[in-house]
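Structure below; questions to follow.
Our next item is chain A:
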Amino acid sequence: MTNANYILRAEGINKSFGAVTAANDININIQSGEKVSLIGSNGAGKTTFMNMVTGYLKPDTGSIIFENKDITQLNPRQITQKGISRSFQIPQIFEPMTAWENLLVALGTSKKKHSYFKSAKSQENADYIDEILNRFALNEFAHRQVSELPGGVRKLLDIAMALVRKPKILLLDEPTSGVGSEEKYPLMDTIAKALSGENLTVIFVEHDMDIVQNYSDRIIAFYSGSVIADGNSKEVLSDSKVQEYVTGKTKLKAN
Partner candidate 1 sequence: MFDEILTIFLDGAIYASWLFIVAVGLTFVFGVLKILNIAHGGIYALGAYSAATIVPIFYTLGLPEEFVIIAMLFSALAVAIVITPIMERGLLRRFYGQDEVLIVLVTYAIYLVLEDVQKLIWGMKSFYVSEPREILGGVEMGSLYYVGYDLALIGLAIFCGLTLWLTLNKTRSGKIVLAVIHNPEISGCMGVNINKVYLAAFFVGAFLAALAGSFTAPLISVQVGISVAVVIESFAVVIIGGLGSIPGAVIGALIIGMARAACVHKFPEAEIFIMYFCMAGMLIFRPKGLFQGAQARKI
Partner candidate 2 sequence: MINKFYNNLIVQSIFLMSILIIMGLFIPNWLVFVITKAIAYGLVALGIVTLMRGGLVSFGQGFVFAIGGYTAGLLGTQAGLTDAILLLFISFLFTGFVGLIIGPLLARYRDIFFAMLSLAFSMVLYGVLIKIDAIGGSDGFVLPESTYFGILPSTEYADYMLYLVSIILSGIVSILLRYYYNSTPGLIALAVRENELRVEYLGASAFTVTVLNFTIAAGLGGMGGALNGIALGHIDPEFSYWTTSGEFVFISILAGYLSVPAVFLAALLLELVRSFSGRYFPDTWQLILGVFLILSIIYIPTGIGSFFKKFMDKLNKKKNK
């Protein structure tokens, strides 16, 4: 396979914050439609990687190529416009608005041209938002102020907002963190269902190894800023380094 076939390529990425190395010669190629999970203990460099892909941080060296175009120097807005959206570990939603209005903003931002004399609450927009709400099973929360909504719902809304723009790559930063353990699997099911049916490339950070195994077809393990394993779940999870540095620790944490 030639390089051109990959939707996203990270080539020789290095990044350090003072004495801390957050990315050490990272090379990752991702194919269109893959569901990739990033694992590793806190501070291993997963979120830094995500922040570099979305333009929040600039790598010290190396480049990030999306659809054969170098996006390393673009800002988050430009990258989002090109087709890479993301959700956040702590949902970044507009607190005083309702869930419906949050999606309305997301929808508004996805359009290139605006009319200043047409209400944002048009029938056409309303229909589309209802469809999204449906997909994420959020209908009953539509008209409630989001600051009052439970954690799982906030997470879903955050992801739904990222999806409104119909991105080609969706990055999810710990989609199930901050919710109770019984809620995790139903939440992940809803997410997976909502994202299915499109040829969407999904990259997500996750600590729960069951979720990682069930919902991704490829795992990339980080340790101390480096990629220590990359492959299907069997390969990666049976890797001795991964067991020593990643899963061992995670299991300890879970206990």
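How were these picked? Simply put, all candidates are chains of the complex that A comes from, given by their letters.
Simple rule for what comes next: a residue touches a chain if its C-beta (ideal position, glycine included) is under 8 Å from a C-beta of that chain, and two chains touch if they have at least 3 such contacts; residues count from 1.
The structure presented is a predicted model; accordingly, all values stated were derived computationally and were not measured.
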For chain A, as assembled in this complex, the candidate in touch from 1 or 2: 2
Candidate 2 partner contacts - residues on chain A that touch it in the complex: 54, 75-77, 80-81, 85-86, 88, 92-97, 101, 104-106, 108-111, 114-122, 161-162, 164-165
